[in-house]
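One chain of protein is taken out of this complex; the other chains stay put.
Now for chain A:
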Amino acid sequence: MILSVHDLSVTLGGSHILQGVSFDVPPTGITALLGRNGVGKTTTLRAVLGEIPATGSVDFGGVPALGRPTHRLVRDGLGYVPEDRCVFAGLTVAENLRLAVRSQDPDFRTVFGLFPELKQRSDQSAGTLSGGQQQMLALARVLLNPQRLLLIDEPTKGLAPAVISAVAAALERMAERVPMLLVEQNLAVVRRLARDAVVLAAGRVAWHGPTEELLGDPARTRDLLGVGSTVRRP
């Protein structure tokens, strides 16, 4: 297991958001982290990354992760693509990429192979990119460096259907090289990409198993994820 989360608890602003979350992420392929809006998916990723205080235990690549500073975990190969992309709007595309580089020999070939547009737009300020382009830049930032696990939070949120399928294709290619824990509301994307799924409900893991088993059962899907979930084809 590349990541083992055990009994993870987080309290934010007085409310007990995660109440003992436990799950594992295998070292290959994509694992989906699912659940209704506001259940604590983003909170889980941020706690693993050390951005917010948490109790319990998190083991990343055989090393305890809780309590370690974020930048050290990242340097150990934990890549993060946050929910709202968080590209630096005042920096150019090239500067955003340059900032992310931390290896001797950054993999620009893979990045520009997947996202040729970023090369053409290298002098454009990132704040003026479209949502889809910003998402690509956010993914590119983690692809420049060798990684052992990627935490990716709702990469298709707010994108048009054609762009969603481009992003899904990019994720599929990326997953050939590095495992991912993927938060995603678009169930068609989840079905296409994720082998396993972890479902959060009421601060705990409510279901854990093969994605096909979850999504192949409409009643269970509705029960765990709610009727509002997107099932549009990518």
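The definition used in the following text is that a contact is a pair of C-beta atoms (placed from the backbone, for glycine too) under 8 Å apart; a residue touches a chain by one contact, two chains touch by 3 or more; residues count from 1.
The working rule: contacts and distances are computed from a predicted model.
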Protein name (UniProt record) of the chain left out of view, among "propanoyl-CoA C-acyltransferase", "Branched-chain amino acid ABC transporter permease", "Oxidoreductase" or "Electron transfer flavoprotein alpha subunit": "Branched-chain amino acid ABC transporter permease"
Listed residues A:Ala100, A:Leu143 or A:Val198, member touching the removed chain: A:Ala100
Contact with the hidden chain (one of A:Pro26, A:Pro64, A:Gly90 or A:Gly131): A:Gly90
Footprint left on chain A by the chain that the document does not show: 49, 51, 69-71, 74-75, 80, 82, 86, 88-91, 95, 98-100, 102, 141, 145
